[in-house]
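The structure follows.
Note that one protein chain of the assembly has been removed; the remaining protein chains are unaltered in position.
Take a look at chain A:
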Amino acid sequence: MIAAHRLPRSGSITAAGALAAGFVVLALVGPLVAPHDPLAVDLAHRFEAPNLVHLLGTDHLGRDILSRLIAGARTTLGSVLVVLALVLALGLSVGGLSGMVGGRLDAVLMRLCDVFLTVPTFVLALFMIGALGTGLLNVVVAIVLSHWAWYARIVRGLVLELKTRDYVLAARIAGAPPRAIFGEHVLPGVVPPLAALATLDIGHMALHVAGLSFLGLGVQPPTPEWGVMINDARAFFWTRPLLVVWPGLAIALAVLAFNRLGDALRDRLDPTLIAGRGL
């Protein structure tokens, strides 16, 4: 851990960190800095090229694209945050319980994970939306259901590894009950690699939200969301390609930033993890 801080800082990590932080800040304060109302239709000013009033131009309904992108950051990243919180909570409790208790409970919980892991995530998400109906909430549920098992498995593996440490044995000798052993000795070792993994997955999950919304299964128009914006712009791709470029660029940059950041975190905290987790 101490040696990790001595790793050289690379420019791309700093840039990725700044970009990721920028997206998070945008998502937080979005409406305060947006120059226009993202929903305000102004048909007199449709398809405007970038200018001083509309910095990135306007779309087919005359809505300000920059404002929609900023509002979309909140929709996309906000839902990713909810997904991550739920996935981490489920993964930590199921994986933690499985690893700490072991035995039959472990076997049952892990077979349950296997069931979820056998279905490709996007297919499971499509199936869930088919069953639950479209909408952002269902997208969130679908992504949580298709991702939590990964986290449970990884948490369980980490717990099993940490449980064999001598200091856990020493804690048992010191009379620590299982709950204290988990909270004080095991969990602090689980969190850093899990944080790296979660950061890596932010981009991946943002793609899911945007992708499902692009297909018309998630966020519904006119709510500003990057995937929805691409879908809206699809019809005008040949005449107004910039309309696709802006939200596409936003998605690409966000995914890139969080991936790079997650990579850096992983390299620093635990280079041996995740290698076997083929995506």
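Operating definition for what follows: contacts are C-beta pairs under 8 Å (C-beta built on N, C-alpha and C of every residue); 3 or more make two chains touch, one makes a residue touch a chain; residues count from 1.
FYI, contacts and distances are computed from a predicted model.
Of "Xanthine dehydrogenase iron-sulfur subunit", "Glutamyl-tRNA(Gln) amidotransferase subunit A", "ATP-binding cassette domain-containing protein" or "ATP synthase subunit a", only "ATP-binding cassette domain-containing protein" is the UniProt protein name of the chain excluded from the display.
Interface note: of A:35, A:177 or A:241, the residue touching the hidden chain in the full complex is A:177. The hidden chain makes contact, of the residues A:55, A:132 or A:169, with A:169.
Chain A residues in contact with the hidden partner, per the touch definition given at the top, are 1-2, 165-167, 169-177, 180, 184-185, 188.
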